[in-house]
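Here's the structure, in structure tokens; my notes come after.
Selected chains only, in their assembly positions.
As written, the chains take the letters A and B, and residue 1 is the first residue of each chain.
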Amino acid sequence: MESKIRVGILGAAGFTGGELLRLLLRHPGVECIMAQSESQAGKAISSVHRDLLGELDAPFAATVDVDSIDLLFLCKGHGASRAFLNETTLPSKVRLIDLSMDFRWQPDQVTGELDFVYGLPELHKEKLVEAHRVANPGCFATAIQLALLPLAKAGCLKNTHLTGITGSTGAGQQWQDTLHFSWRANNISPYKSLTHQHLGEIQASLATLQSEVPPLYFIPWRGDFTRGIFVTAVTPYEGDLASAQDLFHTYYETAPFTHLSEQPIDLKQVLNTNKCLLHLEVEAGQLVVHSALDNLLKGAAGQAVQNMNLMFGMEETTGLQLKPQAF
Amino acid sequence: MESKIRVGILGAAGFTGGELLRLLLRHPGVECIMAQSESQAGKAISSVHRDLLGELDAPFAATVDVDSIDLLFLCKGHGASRAFLNETTLPSKVRLIDLSMDFRWQPDQVTGELDFVYGLPELHKEKLVEAHRVANPGCFATAIQLALLPLAKAGCLKNTHLTGITGSTGAGQQWQDTLHFSWRANNISPYKSLTHQHLGEIQASLATLQSEVPPLYFIPWRGDFTRGIFVTAVTPYEGDLASAQDLFHTYYETAPFTHLSEQPIDLKQVLNTNKCLLHLEVEAGQLVVHSALDNLLKGAAGQAVQNMNLMFGMEETTGLQLKPQAF
């Protein structure tokens, strides 16, 4: 490990900003965290992220002094990252991890030069080791890509139907009708059928492995829980179960957080961890891939720290071997 | 039964207004319902109370024609009922049931002349049969009074400690931080310790039965569920369990919705019903009274319909023999 790094977080009062704070606070390779929030500047961090009471009672800063940091995390809303970078000149030594969708791959940029490296270690860890700017993937995008990458790598990904369900924290902190407890408790509701905004980055990523990306039909649902994403993919597959398991085992051989489970999986196995668990079944000429992760960790802040570890030459799992919630 | 009655609801787009609509829609003694909402006027009722899709697709009215109704329900916010009545002259034949706290008993009015009859049938059904204006009790107030009235009637109510937990619908529809699903799910939180606003009406009611009302120490908690109230009261008691059960059985002999359970009770037994269930235990010189009801029914709209039934000479249970939710 190099010497410890100093980080800034812009937008540290939001849900992903808070989760990042929870991680970095305990990260042995980080020595200083500047937590910025426009709306909460001056208030104690633990008055917003109230689970940090007794741990992080310092106030949010109004600005981050970019000259004194090594790495800047952008946890502002979608659109705000691009706006910030347009109006700000960062010192060249400051590296950047953006958690918004502003700089993730878009369908029309697949072959272009990208300023940002797409931050999915399971796709191209070698690029992240050298990256200066990283666009951290979306939560559904991560769960779906990890379910499909080994098939794309083998060139055998066909038309795929996906259903995914997400916890309420995926929708953030801002008030929306669909976040009213009286409505959401015990409820299931679909949204953005076949048009979810993460499809672009998924297709761009798959296209680096399989030249022709087949149609992906994705149905997202809102779930009645706070944390986690569960996705099931169904795709035609000509081999048997063992051959599919081989593809996945080989692909994820060196991935420390993505595991193929022999047993059926459920969402709670991954909560408060940086893991993505996968389980395969073959029936009636179809491969069924189940994929589960914690949307705030492997789907956001955990993956961002994983990327930070890679960018700064630390062990990939540093600070991410978390005690699971389990229940 | 007299001929069917015509009712108006002011504030029909809120939670209690909606629950009232669900009940009155199926009530055999009601022939016409005028549902008013300022904010939703012109929109289909079923676009707001979406469970009524296919049943009540007519629009909310902007006003209620008070000349064409027999009974007006006020489901506006606290304070708004008083304001409405100050600026409106109702035809003398129009009776009124107010679901706000504006006209419930206050400690300093116990002995005064009240324009409104307090709408708790278990306290004085005979007054409600002749009432022209009724102030419908609060949800916690109902659960607590039904737990204590038999003791006050017997003149043996002493210092009482109460803890109660309420579902989120008790806080209504308006956005508050404590209604964010990501915060409230799986959470418990206290509020208004020893100072809950329902204590006034509870004390006023008890004072009609026992001249000296002892101190009531009430701790309310917010629960992580949508419907229901559960209260446990602990009070010194000199008799045995059988004597306490006798007091309760006698007191509730003619109450069609309030039952003493021999077995321990739980909250879900009463959901989607107009019941209040009670269970008694005696330990260490203390009487423990558990009380459960559905805050939107026996704690609000159901009790309002029970009052309507009494005021209009209908069978007290008409339209209120609801299929329980059970699960």
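Going forward, a residue touches a chain if its C-beta (ideal position, glycine included) is under 8 Å from a C-beta of that chain, and two chains touch if they have at least 3 such contacts.
Not measured: the values here are computed from a predicted model.
Engineer: All chains share one sequence and 2 are in place; how many are there in total?
Structural biologist: Result for the total copy count in the complex: 4.
Following the convention adopted for this analysis, only the chains that are shown with their structure count from here on.
Engineer: At what distance in angstrom does the C-alpha mean of subunit B lie from that of subunit A?
Structural biologist: Going by mean C-alpha positions, subunit A sits 47 Å from subunit B.
Engineer: Mind pulling up the subunit A residues that touch subunit B in the complex?
Structural biologist: The contact residues of subunit A facing subunit B are 15, 168-169, 173, 175, 179-182, 184-186, 224-226.
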